[in-house]
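Removed from the display is one protein chain of the complex; every other protein chain stays in position.
For clarity, chains are labelled A and B in written order, and residue numbers in each chain start from 1.
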Amino acid sequence: MSRAEPGTGGLYHRLVVYLLFIILLLPLAGTLLYSLATSWSASLLPSGLTFKWYLALWSDPRFLTAFAQSLLVCVGALLLSVLLILPLLFVVHYHFPRLDALMNILILLPFAVPPVVSSVGLLQLYGSGPMAMVGTPWILIGCYFTVALPFMYRAITNNLQAINLRDLMDAAQLLGASTFQAAFLVVLPNLRKGLLVALLLSFSFLFGEFVFANLLVGTRYETLQVYLNNMRNSSGHFNSALVISYFLFVLVLTWAANRLNKDKS
Amino acid sequence: MNSIKRSKWLAALFLLPFALFFIIFQIAPLAWVAIHSLQAESGWGLANFSKVFQSRFYRQAIQHSLEISFWSSLFGIVIAILGSYSLRKVDSRLRDFVNAFANMTSNFSGVPLAFAFIILLGFNGALTMLLKQAGIIEDFNLYSKAGLIILYTYFQIPLGVLLLYPAFDALRDDWRESAELLGANAWQYWRHIGLPVMTPALLGTFVILLANALGAYATVYALTTGNFNVLPIRIAALVAGDISLDPNLASALAMILVGLMTLVTVVHQWLLKRSYHVAR
Partner (left out) sequence: MSFVSVQNLQKSYGGSPVFNDINCQIQRGEFVTLLGPSGCGKSTLLRCIAGLTAVDSGKILLDGSDLVPLSPQKRGIGMVFQSYALFPNMTVEQNVAFGLRMQKVNADDSRARVREVLQLVELQDFASRYPHQLSGGQCQRVALARSLVTRPRLLLLDEPLSALDARIRKHLREQIRQIQRELGLTTIFVTHDQEEALTMSDRIFLMNQGRIVQSGDAEALYTAPVDAFAAGFIGNYNLLDAVSASRLLQRPVNSRLAIRPEAIALSLNGELEAQVRSHSLLGNVIRYRVEARGVELLVDVLNRSSADLHPDGQRVFLSIDPTALCEVA
């Protein structure tokens, strides 16, 4: 508990925080301005403001396809994650608590092994042959599952520990519920909020993923980030509108996650 | 007793789908890379690795990767330390706002970030113009090592703030007050007590930032269209480029990258053991 007393110390801290804010804001602000500018070449400020770039963007079928495909892949990956991770977590925490230590090491792998490295193996293993999925959204869904794994595992684990899984299950079972019933009727509803927050945060992270999307699938199933990169040679204003649209979308998601997080108590 | 054992085996079945997907998409590729790094045309051995270390080109890639990662992590962590410390001292409305903003900008990396920087600091960028007019710089090349360091520093900052903000919880107010009463000024407090106590958290964050920068691909690829010589670009070029494909050499480079990250983690653990014993 600190007693924040205003004074010269307080002024310094405020300045630092504002400076931090400005540093972080600058690229965003620049892009926003560029997306609204009629033209802005070698001068300090744009020459005029317009919405035409956004209109062009949102009426471009290729953009809309890319957006939809990104959505599909991310939602698919998260669905897969939920189906795989929830039972895993439940079994580990209820039946094999000692596996949690092992799991904590395993989920470090997606962090410790950069996507570039995995891509080398993925391209060779699944580029052809019986498990050929390179170039299809399926390999993306599988890879995105591993990307979301650390976030989701940690978030739901914390949640499970907070609600004291064992006691809840034991109480439910003593009252006559089977394991399945207890899991669905008692544990799951209590996980809802934590799960939702984890999903929203993972989604925003997956939506910005580029490495797997570009190396494993590329233009064959164009996601938003790949589309963004492929459009690099078109007008900078168009690209900026694209960037801002993407960012706004992610902003809404993280804001929603933040609000839900605050509501938790 | 038997029904409990049976239910345990049944439960273990539920682990299978997860294990399957995890192996297919995470373990198998890694294993492939590890094995094939040791396979060249001449058969098993370290041929790939010696090729890498004898090539000036690849050595430069490693050097660039290390330099960019080190400097961007250093600048990033210094800014993050100052920022998160001050963040804790301002009123809650400003604090929550900037905290949330930092959280949201941590999503702003990769391709969109590269584009944003081109707009600001490219050859005709607004900021470049401003700095030129103010006479602060003569010319600025964003597509150089220095430019990349600035770009990487930018996306390290939110991560640093995220990790360091809770780390300051370790500093108790009454240590500061005790030190004051014993005659220490602010600088002496930080030098003798504050920084030493925070060292594990600072080192840990630095290591995470280093790893983050070493493995980054999207940002540098988007900025330089894959033309800057860093490890991730080289690896990708050998498996997905238009020119010569050499997955075994790529595997060797990949193992070197993973090796660097492991080395950094090991050094971190060793440094931790040498610093004072952390209570509780």
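Operating definition for what follows: a residue touches a chain if its C-beta (ideal position, glycine included) is under 8 Å from a C-beta of that chain, and two chains touch if they have at least 3 such contacts.
Note that this is a predicted model, so its numbers are computed, not measured.
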- Note on the structure: Among B:A12, B:I193 or B:L271, contact with the omitted chain is made only by B:I193
- Note on the structure: Full-complex touch with the removed chain, picking from B:A179, B:A201 or B:V230, is B:A179
- In the full complex, which residues of chain B touch the absent chain? 172, 174-175, 177-185, 188, 192-193, 196-197, 276-280
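Going forward, only the chains that are shown with their structure count from here on.
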- Message: Just the number, please: Cα centre separation of chain A and chain B in whole Å.
- Response: 18
- Please give the residue numbers of chain B that touch chain A in the complex, ascending. 7-8, 11-12, 14-15, 17-18, 21-22, 24-33, 36, 79, 82-83, 85-91, 94-95, 98, 100-105, 107-113, 115-120, 124-127, 129-130, 133, 154, 157-158, 161, 173, 211, 214-218, 221-222, 225, 232, 235-236, 239-240, 247, 250-251, 254, 257-258, 261-262, 265
- Message: Give the list of chain A residues in touch with chain B in this complex.
- Response: 1-2, 4, 9-10, 12-14, 16-17, 20-21, 23-28, 30-31, 33-34, 40-45, 80, 83-85, 87-88, 90-92, 94-96, 106, 109-125, 131, 142-143, 145-146, 149, 179, 204-205, 208-211, 214-215, 225, 228-229, 232, 236, 239-240, 243, 246-247, 250-251, 254-255, 258
